[in-house]
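Omission of a single protein chain aside, the complex is shown with its protein chains in their original locations.
Our next item is subunit A:
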Amino acid sequence: MAEDGDAVALAGVRTTIGVVPMGDVGEVAVRIVAAHLQTVLGLPADVLERRPLGEASYVPDRRQHDAAKLIALLNACSAPWPHFKILAVVSVDLGVPILRFVFGEAQMGGRCAVVSGYRLRRNEDGTDAGLELYYERLAKVALHEAGHTLSLFHCEDPRCLMHFAASTKHLDRIRLFFCPRCAFLLKETLKHLGLSGRP
């Protein structure tokens, strides 16, 4: 009986997104990300145990963490976790070899993604964005990267969550919704995975 209960619980987490706080990222930010994933994607999201942010992904020349390396590390350490998608939330600056910075990074159609709040707290003109706008931006980036793990490409609709935002100004133009086309594609992907989802 107990075993059956475990199986049901395990099946549940297999459709759940695991949100991992890494380093000293704020607890509230992580909870807000998890809540948005759950509301917009319609998939359950668990906040997992905080993990340390090691030095392995740090690039001293650029004073950044390499997002691709961070995802590779996350991929390796999260192998035993039962969650079908893993999204790490960090507060450090992220970059990739070709781009000076990124707000987040994801494996296209893969399992892991990472988002950073480092560049979201300030506006383009250097002024403070305020907590509410910061959390909204972080939620948009998290949903965008989660979309990539669910095989969504960048979208041409400038107001869709899957539109590529190269700056906070761009990010603020995006709404907290997927455009009808991306919503349809997302629904198809979830259907293919045997999940219902919201879109």
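Side notes on the structure shown:
The rule we apply is simple: a contact is a pair of C-beta atoms (placed from the backbone, for glycine too) under 8 Å apart; a residue touches a chain by one contact, two chains touch by 3 or more; residues count from 1.
Throughout what follows, contacts and distances are computed from a predicted model.
The subunit not displayed here is recorded in UniProt as "Sigma-54-dependent Fis family transcriptional regulator", chosen from "Na+/H+ antiporter subunit D", "Sigma-54-dependent Fis family transcriptional regulator", "NADH-quinone oxidoreductase subunit M" or "Penicillin-binding protein 2". Residue A:V96 is the one among A:A35, A:V96, A:L133 or A:L193 that touches the chain not shown.
Among the residues A:I17, A:V30 or A:A68, only A:A68 touches the chain that is left out of the figure. Think of the hidden chain as still there; on subunit A it touches residues 62, 68, 95-102, 106, 108, 148, 153-154, 156, 164, 166-167, 170.
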